[in-house]
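Just one protein chain is left out here, and the rest sit where they should.
Up next, chain A:
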């Protein structure tokens, strides 16, 4: 899953933490990679899960606040859409998928005890020599790939070891790939020296994910990448691409249409795997907001 970061990185990091938090609650193993923030610190800030009883109350508060607005304005031009059901702001209990979190609290350390997590903090990894053929790839990326490959192999996520007791899933979160901190100049230059490192990295990563029980979310400061050809290629190499656009500092901040929201969610691509068809939802215009406790997309 490829996430285009919002300008100040606030919301995409929240998504990354949600992804990792869900992994903890489900008992999956985690692999966290970053060039700027130590993964231990990222893991200390995961949101606390809402236990069954409480989440409905939390959502209830949110829902009533929203309903107090008048949604009955009739539509004049788009009248055909008047009769379509509104997208459910709060999921009904029958369609519960995943867990809900309270962003005002951090996850307690006890929850981490049952899972294994692995971290890759670039400044600490620079001393190691990559053993794989770097194939002209940026060495930070090469090291990261090697680290991921090693964990997949050693921990048995690729099914190579039939002795392995139970199969588990590895959730990989990579923060701000492509940024200057990874040694790549695609975010800082119009004519980067090496435009292929990132795409080669993604291709090899895709190969690793396909042959193992793992899933990966990557955030990228796409707004900084001048060479749009790279973004087009990156999109083709990803299964799912989501862009977050925050309203901070933009003219949309004062647009009355968006007054309840903090930003927009752009779904650029959805996965089409093992099937001719893909799972397209009915709603295409999505916005997000971050209240004190909940991050919602509607």
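In this text, a contact is a pair of C-beta atoms (placed from the backbone, for glycine too) under 8 Å apart; a residue touches a chain by one contact, two chains touch by 3 or more; residues count from 1.
We take it that contacts and distances are computed from a predicted model.
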| item | value |
| --- | --- |
| Protein name as given in UniProt for the chain not displayed, "Manganese/iron superoxide dismutase", "Proteasome subunit beta", "Elongator complex protein 6" or "Importin subunit alpha" | "Elongator complex protein 6" |
| Contact with the hidden chain (one of A:26, A:135 or A:160) | A:135 |
| Residue touching the undisplayed chain, where the options are A:44, A:116, A:210 or A:223 | A:210 |
| From A:171, A:200 or A:293, residue that would touch the chain that is not displayed | A:200 |
| Options A:106, A:119 or A:227, residue touching the unrepresented chain | A:227 |
| Contact set of chain A toward the excluded chain (per top definition) | 132-133, 135-136, 145, 149, 196, 199-200, 202-204, 206-208, 210-211, 227-229, 232-233, 236-237, 272-278, 280, 282, 284 |
